[in-house]
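Only one protein chain is missing; all other protein chains are in place.
On to subunit A.
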Amino acid sequence: MSLSTGIYNTLFKRNSVFVGTIFAGAFLFGVGFDTATTTFWERWNKGKLWKDIRHKYVTDAEE
């Protein structure tokens, strides 16, 4: 009860704070979602990506 009341008084009571919290949360959620999906995709395709097979085709002597 006290926790929910504290959250309500902090974030939800004023609409400006509420909307600001939503926008900030959307930004953080977008960054986190991108990071999570990219990490999952790279783990799923591990061994097929260019950064994994680059050493087979490019040697530093050629540069």
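The criterion applied here is as follows: a residue touches a chain if its C-beta (ideal position, glycine included) is under 8 Å from a C-beta of that chain, and two chains touch if they have at least 3 such contacts; residues count from 1.
Here, contacts and distances are computed from a predicted model.
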| item | value |
| --- | --- |
| Name under which UniProt lists the unshown chain, selected from "DNA-directed RNA polymerase subunit", "DNA replication complex GINS protein PSF1", "Cytochrome b-c1 complex subunit Rieske, mitochondrial" or "BET3 family protein" | "Cytochrome b-c1 complex subunit Rieske, mitochondrial" |
| Residues in subunit A touching the chain absent from view | 1, 3-5, 7-8, 11-12, 18-19, 21-23, 25-27, 29-30, 33 |
